[in-house]
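Below: one structure in structure tokens.
Note that this complex is displayed minus one protein chain, with the remaining chains in position.
Each chain carries a letter (A and B) given by its place in the written order, and its residues are counted from 1.
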Amino acid sequence: MPTTLTAFADVTTSDSALRRFLHGLPGVDAVGLEARAAALGTRSIKTTAKAYAIDLAISMIDLTTLEGADTPGKVRALSAKAVNPDPTDRTTPMTAAVCVYPDMVATAKAALNGADVKVASVATAFPAGRAALPVKLADTHDAVAAGADEIDMVIDRGAFLAGRYLETYELIKAVKEACVRPDGTAARLKVIFETGELSTYDNIRRASWIGMLAGADFIKTSTGKVGVNATPANTLLMLEAVRDFKEQTGIQIGVKPAGGIRTTKDAIKFLVLVNETVGEDWLSNHWFRFGASSLLNDLLMQRQKLSTGRYSGPDYVTVD
Amino acid sequence: MATVESTRLNVFKTYKLYVGGKFPRSESGRVYEVTDSKGKWLANAPLSSRKDARDAVVAARKAFGGWSGATAYNRGQILYRIAEMLEGRREQFVREVGEAEGLSKSKAAAVVDAAIDRWVWYAGWTDKIGQIVGGANPVAGPFFNLSTPEPTGVVTVVAPQDSSFLGLISVIAPVIATGNTAVVITSEKSPLPALSLGEVLATSDLPGGVVNILSGKAAEMGPHLASHQDVNAIDLAGADAALAKELEIAAADNLKRVLRPQPVDDWSADPGTSRMTAFLETKTVWHPTGSLGSGGSSY
Partner (left out) sequence: MASLFEYAPAPESRSVVDIAPSYGLFIDGEFVDAADGKVFKTVSPSSEEVLSEVAQAGAADVDRAVKAARKAFVTWSALPGSERAKYLFRIARIIQERSRELAVLETLDNGKPIKETRDADLPLVAAHFFYYAGWADKLDHAGYGANPRPLGVAGQVIPWNFPLLMLAWKIAPALATGNTVVLKPAETTPLTALFFADICRQAGLPKGVVNILTGYGDAGAALVEHPDVNKVAFTGSTAVGKAIARQIAGTDKKVTLELGGKGANIVFDDAPIDQAVEGIVNGIFFNQGQVCCAGSRLLVQESIHDELLDSLKRRLSTLRLGDPLDKNTDIGAINSAEQLARITALAETGEAEGAERWSPACELPSSGYWFAPTLFTNVTQAHTVARDEIFGPVLSVLTFRTPDEAVAKANNSQYGLSAGIWTEKGSRILAVANKLRAGVVWANTFNKFDPTSPFGGYKESGFGREGGRHGLEGYLAPSNPKGER
């Protein structure tokens, strides 16, 4: 535990202490939260600001494929696109990472061939998280050993909803330790709450704090596999959580909305949330990511429109 | 009485004010002669001063929190209790009203009966007016929105000059039924039924200070009550046009709610709700309703 976290040391000594702490966090008024997110969504981002935002958004994408049908070919294509999103414009930034299942990490790593694009791997029995702890840890170890730079774990929503907060905390801590490589470095850990299953904003705030206290490097909304994924409101709430955590501990934590963000307009709304909630400290792909796949092509088409003045079409971006 | 052979002398009643649940004389020590409709002396009534009026406002303000905070059911029970107590003293009021207004015994009895029934009418309103004039408003957004009537506060009532009892009760009852407290200036000419009403109120579980009754001159006390910064409203029922205008102007000092004098042909007619709503504020409270889950409307 970092020394700055000692103020919270008592919080995680027992299930009841953790429950008391989590239930002592300020409540969230759903209507007010959603209204704030919607109000920020009306910001009008034009011309130079839009160009900046599009490039920033591209650079923040964890370009993702998490299908049962994933093959080495699919992952290689995705990796190529991550390095070179727009073959017609080499000034286009690379995405932040590619995000794949553990068994595809080695393939992705090889395909990226040293480019500055991270390999993120989901782990811990993604997406349901329903497996024994040793299985989850083995899953994590495998991904790290295969070269993953980042691990996207899922929490056990069943444990959380049953009120076993300490178990949730211990799971994240254990996975965090499993991210450590033999050389002492570690993969960065993103903790997925599956906010759509936690359902209430109060739960999302509590889960955020469990994740942050347990050592998450990122907190992440969703797997993309359930009905409700990233929304402006739940992302705003998580941004408020990392803002508060940094203020109280000095430790900065990243945020990753994932699932359902498909258009440039949506992505820019999320960047406005970042800009006006936590500010420029988070305006880089070290601290903010989009878990997305189809978003990239829309960003590329908008980027082409800005540079050429013409509206682009799907035939002018690559299908992967 | 002349026919009574007994040599026993009647015991006269000393009429006193009703303020804060007590029966003080005017602090000024002044009285004035009250006569019947034919000019025969009936009693000396206190000639209240502006200081009596000031004390009455203090009493009314002190009583406001408890009375407005009482349940509507409780207020209804107390108003009904007033009717019960009046019924028991019916003969006394028939005599006093008959003398005051020059009515035959049967006509006076009809007036008193109507006055008693008026308390019953308003007793039933205490827990219904809120349902009639309040309610939920269907706002276009995720909010629960409810309007509720609340009493305005301390109300000065210039009681009708002619209808010394039914008119009086018709202006007092709606004020207190809704949770306000009242400072009442009685009919100047015929204050005795009003002063006797104080005795009924005092024995009806009505908390002291909810109704305060002052006999005397509306033109003397009125301006002080109309301009009083701790009075919230004024009913000008018994003021003539010139006094009503003067008091309405004074009432603007703190923007009192003003109920102007209305011509009333028949105090026994259905009073409607307007005398209650004149001294009600509408409070509207908003609260977000939100959604059950963070998915909002997508759930």
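Keep this in mind: a residue touches a chain if its C-beta (ideal position, glycine included) is under 8 Å from a C-beta of that chain, and two chains touch if they have at least 3 such contacts.
Since the model is a prediction, treat every value here as computed from it, not as a measurement.
Chemist: In the complete complex, the chain left out here touches which of the visible ones?
Modeler: A, B
Chemist: Sort through A:V75, A:V100 or A:L271 and give me the one touching the missing partner chain.
Modeler: A:L271
Chemist: If you put the missing chain back, which residues of subunit B would it touch?
Modeler: On the subunit B side, contact with the omitted chain comes from 132-133, 137-141, 143, 145, 147, 152, 232, 241, 244-245, 248-249, 251-255, 257-258, 260, 262-267, 269, 271-272, 274, 277, 281-288.
Chemist: Since one chain isn't shown, list which residues of subunit A touch it in the complete complex.
Modeler: 26-29, 31-33, 35-36, 42-50, 52-53, 56, 237, 240, 271, 275-276, 279-280, 283
To be clear about the criterion, only the chains that are shown with their structure count from here on.
Chemist: Over in the complex, which subunit B residues touch subunit A? Could you list them?
Modeler: 142-143, 288-296, 298-299
Chemist: Residues of subunit A touching subunit B in their complex?
Modeler: Residues 29-32, 34, 195-196, 198-201, 203-204, 227-228, 231, 233-234.
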